[in-house]
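Can you read through this structure? Questions will come right after.
Note that one protein chain of the assembly has been removed; the remaining protein chains are unaltered in position.
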Amino acid sequence: MAANVRKSIPHLMMLVYVVIILAPFLFILFSSFKSSNIEIAAHPFGLPDKWVFDNYKEAWVKAKINVYFFNSLYLAVSAAVVGVLMAAATSFALTRMKFKRTSAAIYQFVLIGMLIPGNVLFIAQYLLVTDLHILNTHWSLFLPYTAGALPFSVLLIAAFMRAIPNELEEAAIVDGMGVLRMFAQVILPLTVPALVTVFIVNFLGNWNEYLLSFFFISKDALRTLPTGMVQFRDAFQMNYALVCTGIVFSVVPVLVIYMFLQRKIIEGLTAGSVKG
Amino acid sequence: MHKKLVSSLAVSMAMSAFLAACGSNDGNNTSSPSASPSESASPSPSASPSESASPEKVENFTVSLRHIQIGDAQKFRKAILDDVVAKTEAEVPGLKFELDPVEDQVNRFTKLPAEMAAGNPPKIFDVFGGAGDTQKYAAAGRMLDLTPILDELGIKDKFLSGVLEPFSVDGKVYGLPIGGNTEGIFYNTELFAQYNLNPPTTWDDLIKAADTLKANDITPFAMGSSGAWVPNMLVNTLIGRVAGEKTNNGFITGEVKWNSPDVLAAYQLYADWEKAGYFSKGELGKDYDGMLNDFVAGKAGMMFDGSWRSSAFKNDAVGGAIAGKVAFVSLPAVPNGKGDQTSVNANYANGYGFSSDVNENEKKAITAFIKNLYSDEMQLRGLLEDGVLPSMKLSEASVAQVSDPVVKQVLDVLANAGASFPHFDSVVQSKVYTETETQLAKLIAGKATPQQVGDAIQKVQDAENAAAAK
């Protein structure tokens, strides 16, 4: 009996934690189906009196969630993919090719970037994209997103590549492979776990990025989800149910992906931070 | 400073004269207060723009258009803009407008300044007149000189006298006010009747109303101070009342100081009301729409706001709960106030400006846009549908069509005004204005005394005046 009680204490405490995590989501979900602010205020946790699905139609049209969602998706994916490939190529050159001293210097140079907190560069990057005349285009996000991920990606992928035994590439050379084919067919496949990790970290970072996307993009059709949602909130502040619907729209896809890929995502993000 | 106003029953006359006073407030005495509207309407013979007679192949092009008509409360303004956009697109071959809606404050204080600094504003954009906005950008060469377009369209003299001043530098016009407004008190007539209150037309009645409402657990003034421009409207009018209607124009010349006793007295009055609990609880977290919501829902008996808000009290989703129960008055005379206590605040500061970086096609589009938006028809629609006071001269017959009781009261307030003063946001430099917002938030939060507020703003004002003198 006593043992049972003692065993359930951790579960009780965790239950409190889990409720604190989940309650806001339930509140938002229920609210999104309610017809009015009054109903939300009267029964914050109650199920809606009548399930109002119109909010969803309205939010999709008014909030242009579809537009923001697509923008976020393709920016986050493309910047993450390009960043991973660039970092992989560079890591290969730095760790496997025979330019030891140059490589060591370049490696140190790239790692300086890890010391610079992202938002410190905000103003200068703003002026930079302005000078490049790419302000208010997706390039103004794609380039900093890609560049921003490089130091960390190189660090992680280089560490991984160093661990690959030399015999493999010697065998490849004996087989008469060129360096490009060796990179693409021998090293890259072996590095996939690190690449996936880096991709996930970069993708989520880009997907959630707010500061640059808020100030670098002002055309509605180019906005990403985080800034589009803030704009939507400001415009329909008083229609709580509608804004809650918008939140549901922007949260659910991520949660669905998380459901399927949770192990990989958790591994990726935590590995990324420990190394960083 | 012309205080003499031609009192006339014709509202349009009253307004144009009243505007003359406004214009002279801006330090320009060239316009006579009795300027007759009829002299002006002489369109130049070459007035048909945009319709390029050549039926050559149509070149498609887009023109970016930044507007601030977002959300339900702005729907009437948006409808007018949409119609103008559609009409202009139909007239100019190949033209497609790219609408870019941005919330007013974000546009004015974040996006536009940044874009101006970068030199890439939208081709057409919502802009405010005055030293902090249009005049600053125009002086930096960012804005299109509209004088030739106005000449081509022959509409320059159609604008009320003085309203183009805040949009002009060295006699050249860089922006066009879309309409005008005055800031005053909206009150809930049903609540006032319920508690046997007189309309707040005298100071005593106003205070009595506020105290009675407060005693009955109704917020006297709905207030949304999360953006400090909202409470700044009341501060501006209090300064006009307490320190006199000439005060605002004196800040940039150095004649008036923010920490002078008169201005401090206005801030003190605001602080006293704050202390008396006259404003919404949690106002620092409430935004402009939240304030309207409180007033519409009857949680508050009064609301100090711009006359443009009159369109929010129609019988629809936004204002249905209060439609027909709203009245508008100007802030009553303040005991021991200086200057003309019948003066009212008047602003013709919001309008459209255009990028100086445009090609021939875009210029054509801009010309057609101006022609269609700044027309009698759209000005009248703005007045009738949206309660926006026209910035151009309308005929008496047109103005007589106003049926909305609140808009009528707004027109009365203006007709009865002895003088006018602008909002200081269209007078002082932008850094000074932002400082007034920062300091007012501190005053509301109880983190600063009126003296500290005045000293801090004056410090920035001194620095800006010194920089301007260089």
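By letter and in written order, the chains are A and B; residue numbering begins at 1 in each of them.
In this section, a contact is a pair of C-beta atoms (placed from the backbone, for glycine too) under 8 Å apart; a residue touches a chain by one contact, two chains touch by 3 or more.
In this text, contacts and distances are computed from a predicted model.
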item: Absent chain [UniProt protein name; select from "Menaquinol:cytochrome c reductase iron-sulfur subunit", "Sugar ABC transporter permease", "sulfate adenylyltransferase" or "Alpha-D-ribose 1-methylphosphonate 5-phosphate C-P lyase"]; value: "Sugar ABC transporter permease"
item: Displayed chains contacted by the hidden chain, counting the whole assembly; value: A, B
item: Residue of B:Lys286, B:Lys364 or B:His423 in touch with the missing chain, whole complex considered; value: B:Lys286
item: Option from B:Ala193, B:Ala445 or B:Ala466 whose C-beta touches the chain left out; value: B:Ala445
item: Residue, one of B:Ser391, B:Ser430 or B:Gln461, that touches the chain absent here; value: B:Ser430
item: Missing-chain contacts mapped onto chain A; value: 6-7, 10-11, 13-14, 17-18, 20-24, 27-28, 31, 37, 40-41, 44-45, 86-87, 89-90, 92-94, 96-99, 106, 109-110, 112-113, 115-128, 143-144, 146-148, 150-151, 154, 169, 173-174, 177-180, 182-183, 204, 207-208, 210-211, 214-215, 225-227, 229-230, 233, 240, 243-244, 247, 250-251, 254-255, 258, 262, 265-266, 269-270, 273-274
item: Chain not shown, touching residues in chain B; value: 109-110, 113-114, 116-118, 136-137, 140, 142, 225-226, 281-286, 430-431, 434, 438, 441-442, 444-447
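As a working rule, only the chains that are shown with their structure count from here on.
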item: Mean-CA-position distance for chain B and chain A (Å); value: 42
item: Chain B-touching residues of chain A, taken from the complex the two chains share; value: 126-127, 130, 133, 135-136, 215, 218-221, 231, 234-239
item: Touch list for chain B against partner chain A, complex; value: 64, 66, 70-72, 98-103, 106, 110-111, 114-115, 117-120, 287, 289-290, 293
